[in-house]
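Missing here: one protein chain of the complex. Every other protein chain is in place.
And now, chain A:
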Amino acid sequence: MPARPYRCVYWSRQRIDGTPEQVATEIESILTAARRNNAQLGITGALAVGRGIFAQLLEGPRQAVETAFENIQRDERHGDVQVLAFGPAEQRAFPGWPMAYVEPSQIGSQPAASTSTAAVGSTHLEARRLLDIIDSLAVEPQPRRD
């Protein structure tokens, strides 16, 4: 990308009903769709899942990030979306990852999409941050859902 990439970080509440296996399947399908769409849009990023929370980082050309974000907003498998950061970034944090999957196992939550091939470890700085987001949110009381 010639211009500076835009970066968006948000978290949301997972709203997938079902057994842990069904949830894992659903997350796997989210990742597959995200990787397919993001590759077309020139977007990279990472998704962390745990304790009923999604934390996601999207980066790429501004309009592409906005398009991807809008598609994600229309997805009813999550809700209570909170944008934590949105703006230009120095460089991509996940170059080459259409959508990296951040393993939740380190934070001791329900396993999800464990067979995912594109998982990054918690040693990655931004991946660690996404996990930190989930960590810090998980101790907060659940916001009202109606």
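List of remarks:
We take it that a residue touches a chain if its C-beta (ideal position, glycine included) is under 8 Å from a C-beta of that chain, and two chains touch if they have at least 3 such contacts; residues count from 1.
Just so we're on the same page, contacts and distances are computed from a predicted model.
A single chain of the complex does not appear, and UniProt lists its protein name as "Bifunctional diguanylate cyclase/phosphodiesterase", one of "Inner membrane amino-acid ABC transporter permease protein YhdY", "Bifunctional diguanylate cyclase/phosphodiesterase", "Iron-sulfur cluster assembly scaffold protein IscU" or "Pyruvate formate lyase activating enzyme".
Only one of A:I27, A:L41 or A:V65 touches the chain withheld from this view, namely A:V65. Screening A:Q22, A:Q40 or A:Q73 against the full complex identifies A:Q73 as the residue touching the chain left out.
By the touch definition given at the top, chain A reaches the unshown chain through residues 6, 8, 10, 62, 65-66, 69-70, 73-74, 76, 79, 81, 83, 86-87, 146.
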